[in-house]
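Remarks on the structure that follows.
Of the protein chains in this complex, one is absent; all others appear in place.
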Amino acid sequence: MSITLTLRILRSRRDVMPHYETFEVSVSDAANVLDAIEQVWAHRDRKLMFRHACHHASCGTCAVRINGREKLPCIVPVADYSGKPLTIEPLRNFDIVGDLVVDMAKFFQNQQASDFVITRPTENELVGKPIAYTGGMDPESASTIPFNRFENCVECGICLSACPTMAGDHKFFGPAGLAAIKRQLDKTTDPVERKRLLELADGEHGVWRCHSAWECTEACPQQVFPAESIMALRKEITKKHFRELFGK
Amino acid sequence: MNLYRPDLKRFRFLRWFDFRSWRLGMIAYILNRVTAIGLVLYLYIHLAVLTMLAQGPSSWDPFIRIARAPWFLALDVLLLAGMLIHGLNGLRIALTGFGIGVRGQKPLFVALMIVAAVALIAGALKIFAG
Amino acid sequence: MQNRKRSGWGWFWQSVTGVALIGLLGLHMVAHHFVAAGGLRDYQQVIEYLSNPLIVVTEIAFLIVVTIHAMLGVRALLFDLGLTARAERMVTALVIGVGALTILFGFWLTYTVTMQGSMLTALLAP
Partner (left out) sequence: MSLIPHVIVIGAGSTGSATAHDLALRGLRVTVLERGEIASGTTGRNHCLLHSGGRYCVNDKEGAIECIRENLILRRIMPHALELNDGLFVAVSDEDLAFKETFLAGCAECHIPAREIPVRQALEIEPFVNPDIRAAVQVPDGVFEPWRFCASFLATAIKNGAAVRNFTEVKDFIFQGHTVTGVTVLDHRTGETETLGADMVVNATGAWAGIIAAMAEVDVPVVPTAGVMVTIGERFNNMVINRMHLPHDGDIVVPIRNTSIIGTTSWRVTSPDAIEIPREQIDSMRQAGELLMPILKAGRQRGIMAVARPLISKANADARAFSRTFEAYNHRSQGAAGLVTISGGKTTTARGMAEKVSDIVCGELGIDAPCKTRTTPLVSYREFYN
């Protein structure tokens, strides 16, 4: 069965001020919001700029705001909104390239700063090991589920868009980058590397800029728990400061 | 007003007031901020008022009579509300920042706000009862 | 990131002073509003209250802690607006200055009122 859906999309381009344009499209009732956006592009306006690749929440490219909330539209069913009009906007706290596309350059530089790799280090130890399905995730098991060999973070930028500190302070390192530092810290025992990572997370625009709104964790579609990572980093860094204070 | 406008980039913090995205954490964030600004302003008003003490009883005692008026006491209740919200929410932020109660921060916030509400009611009754 | 080595202390002291304030402010509020008859003290009552040295010490501790907490808070709030490095340095200098003035003013006020009080007490003493 197909349903008619109204999409109000924020359009802008280098030479066009941001404004909303309304489109009506027909989609299957089983479709996700990304399918509806793609329908707008396919049948209404081929100039629409939007990012998408994998359509199953692995690549992290399609993140937008749907009715003011950050989502990966590839896994949000249109049925969730029961036919009501959808307002689709690009992520906040990024520069807009055009329409729904934002500039991810600085985001990826911060992701890279900790040398965060998306494959897990346990990769080689897993071969032939039995798996255990735990059903649902919590912050502790989410990073240790044995058979997921990629990190949970898909680098979509949703947490930065949801973060109120990011809204004000563009120099803030951002929840995703800090969560990446935390994961790298978990993976290494090398004291020099640990020191480097903690110093990267430290600083006026590092973990201390967070004001505990926990919006990143709330918005994250992939159980990365950035706020929890920030808190854990604070604890580690405070410990390090005290050790340094007493000359150790 | 469209907050995506590039010329509003310097006022990005206006995005805090996009009510559509407010969840519990954002409400806590905004409450903390609003009460913080209110309390800092109050600190200086308070110090200015206390200066009257240095001028002796002739300027202080008439003020105290005004301060005992019901409308003034209502302001006191507002002040108390600000202190309770900021203090108890701040307690959550401090605790979680040291790695305590991270997993239960949301119920912790709700519980602390209930404590704040109860304390506020008790305080208000006491203030008005004299 | 400048001041990397020291930057964590701002948040640390913000938390410590914050927790301390819960105690001190509670004491301050109870002492001023909930204990005194009629809710607020008139001049005479204030003088009597301040004649207790323990109270003076507590009030001064409160003054210092609340000023540090407020100034760190104002600084954090302004930093959240995404300032330039220059503006950040100016804000830091500004909150140190304003904080120091506030504490000095508080000292002066406590001293003046306490002195007035002791003179008054001396005058009234038969």
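Every chain is named by a letter (A, B and C) in the order it is written, and numbering of its residues begins at 1.
Just so it is clear, contacts are C-beta pairs under 8 Å (C-beta built on N, C-alpha and C of every residue); 3 or more make two chains touch, one makes a residue touch a chain.
On a predicted model such as this, the values are computed, not experimentally measured, just so you know.
Could you tell me which displayed chains border the chain that was left out of the figure?
A
Just name the one of A:74, A:91 or A:231 that touches the chain not displayed here.
Of the candidates A:74, A:91 or A:231, A:74 is in touch with the missing chain.
Consider the whole complex, including the chain that is not shown, and state which of A:20, A:108 or A:242 touches that chain.
If we include the chain that is not displayed, A:108 is the one touching it.
For the chain not shown, which residue from A:19, A:47 or A:243 touches it across the whole complex?
Of the candidates A:19, A:47 or A:243, A:47 is in touch with the missing chain.
What residues on subunit A make contact with the chain left out of this view?
13-16, 28, 30-32, 38-39, 41-43, 47, 49-61, 74-75, 97-98, 101, 104-105, 107-109, 111-112, 117-119, 123, 126-131, 133, 135, 137, 145, 147-150, 152, 154, 222-223
Following the convention adopted for this analysis, only the chains that are shown with their structure count from here on.
Name the most central chain, where centre means the mean of Cα atoms.
B
Which chain's mean C-alpha position is the greatest distance from subunit A's?
C
Need the CA-centroid distance for the pair subunit A / subunit B, whole Å please.
Measuring from centre to centre gives 32 Å for this pair.
What is the distance, in whole Å, between the centres of subunit B and subunit C, each centre taken as the mean of its C-alpha atoms?
Here the centre of subunit C sits 17 Å away from the centre of subunit B.
Between subunit A and subunit C, tell me the centre distance in angstrom, where each centre is the average of that chain's C-alpha atoms.
42
Of all the residues in subunit C, which ones touch at least 2 other chains?
Correct list: 11, 80-82.
Two or more other chains touching the same residue: where does that happen in subunit B?
12-13, 93, 97-98
If you look only at subunit A, which of its residues touch subunit C in the complex?
Interface residues on the subunit A side: 165, 168-171, 199, 202-209, 211, 234, 237-238, 241, 244.
What part of subunit B is in contact with subunit C in the complex they form?
12-13, 33, 36-37, 39-40, 43-44, 47, 50-51, 53-54, 56-57, 60-61, 64, 67-68, 73, 76, 80, 83, 87-88, 90-91, 93-94, 97-98, 123, 126-127, 130
Give the list of subunit B residues in touch with subunit A in this complex.
Listed in rising order, the residues of subunit B that touch subunit A are 2-6, 12-13, 15-16, 18-21, 23-26, 28-29, 32, 92-93, 96-99, 102-103, 105-106.
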